[in-house]
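One protein chain omitted, others in place.
Moving on to chain A:
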Amino acid sequence: MDLISNLALGFSIALSPWTLMLAVIGAFVGTIIGALPGLGPSNGVAILIPLAFTMGLDATSALVLLTSVYYGAMYGGRISSILLNIPGDEPALMTTLDGYPMAKQGRAGDALVISGVASFVGAFIATIGLAIMAPMLARVAYLFGPAEYFALYLLAFCTLGGIASKNQAKAALASCIGLGIAMIGLDNTSGMPRFTYGNLHLMDGVDFLVAIVGLFAIAEVFFFIESHGKESAIGVKLEKITIPVKDIVGSTGAMLRSTVIGFFAGVLPGAGASLGSFMAYVAQKAADPDKASYGKGNPKGVAAPEAGNNAAAGGALVPMLTLGVPGSGTTAVLLALLMTLNITPGPTLFTDRPEVVWGLIASLLIANIVLLVMNVPMVKIFVKVLTVPAWVLLPGVTMVSFVGIYSLTGSYFDLVLMIAFGALGYVLRKLDIPTVPVILGILLGNHMEDSLRRAMVISDGDWTFLFSSPISIGLWIAAIAGFVAPIFLRGILKKPEIRDADELVD
């Protein structure tokens, strides 16, 4: 059986002390990042990318470290949701609905344990799903020509802008800003430079890592300066933690169902974990006869979204690894990392670099077990982190960003550019315009444009070529539905507003 021998290869890499240590460190740091309000997985991964480079990590190690951070942040997000009623990141939003009421009833410990177990179930099964489905999807890539890729990229923009944001027009605007920035540099189809104004630094285009660190990390610092570092305080008392066996057993069905929903939501490009937890919660509520207890501290209402968003994190890795199309904001950041490491995600990744893929999958399985241990018995440590004042934390973030970006290209030009992106991120967030579509635009804009123009070269400029295969037609329909449907569905489902509106997708 291929899967077994591949996993064996993976574990032979993942079980080396060095990789294991990176997975543990990543899981630990990730949980903290997830627990801190405002710092989500995409920020966390973006901040740590430069660090991974300066440490001189090879491809597998860097990937293991950062995906562990990713998974850890998905776990950690629930902590501030439950204790503060502020989601640590957007996917953890749904966890506040029943998590905070539970905490107010004095069951904060129970809520943390149930959500920790649910996170484990979701992430673990999704990682196995990744191992089984990714090679199958890899073969599917032979069916994707320029027209299909164009439709796929469009789907990523539409679902991200449609489902994951509150305002379609603003998401579309943000995507266009990103697409515009992506135009800078050498045009692949004509071989001509565009918008470089003779500046050699702009010939290769804008480095997406510079944009990511600027938009997320530096913008965060600007916000901190503005707020003069108000400290977060925990309003709920955390009692001694026990394991609520009855509630966990009672939520098994909810966890499994949410895992399946979350995984497939994650596989869908662009939608990611927010959609996963949202759909998992809605489905759980719909399936349960006792609807009235939701929103008032029902343990199943904590288990469902946590299993859903962690499963989505695993699912989102499938299209990123096999097609090079990220399934979420964080995988978009991870994709940037892969490309910088000279690894081209795509169908050949599994044959060319099996050690990277299977080492990653095996370390994710291990990281999950580590995370379960950290997040259930040791959860009090992370609760303490929530009391660390931001004025200690953010200067460190700033320093890592500057050192990291400088070491990446060795050019002060990128530092200036990074600060400019920080200012842009600040303005965008003030205007309530999401920044993830901007990143997606910079990251995928060139691919999307190139796909369109390649399709036009192949078909001699015939537009109907874009709709000429069943796959592309299906993707177009999904894209349009993904963008338009939420406008109507929102009124029906009443997606709750969050306090402290946080623009991150996951």
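Keep in mind that, in the parts below, a residue touches a chain if its C-beta (ideal position, glycine included) is under 8 Å from a C-beta of that chain, and two chains touch if they have at least 3 such contacts; residues count from 1.
Convention: contacts and distances are computed from a predicted model.
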item: Name under which UniProt lists the unshown chain, selected from "Cbb3-type cytochrome c oxidase subunit", "Energy transducer TonB", "Fe-S cluster assembly protein SufD" or "Tripartite tricarboxylate transporter substrate-binding protein"; value: "Tripartite tricarboxylate transporter substrate-binding protein"
item: Which of A:V400, A:L424 or A:L475 contacts the chain that the document leaves out; value: A:V400
item: Which residue of A:L143, A:A287 or A:I477 touches the chain not shown here; value: A:L143
item: Given A:T54, A:Q168 or A:T252, the one touching the chain that is not displayed; value: A:T54
item: In chain A, positions touching the absent partner; value: 25, 29, 32, 50-51, 54-56, 141-146, 186-193, 198, 200-201, 203-204, 340-342, 344, 346-348, 351-352, 381, 384-385, 388, 392-393, 396-397, 399-400, 403-404, 407, 409-411, 447, 450, 454, 457-458, 460
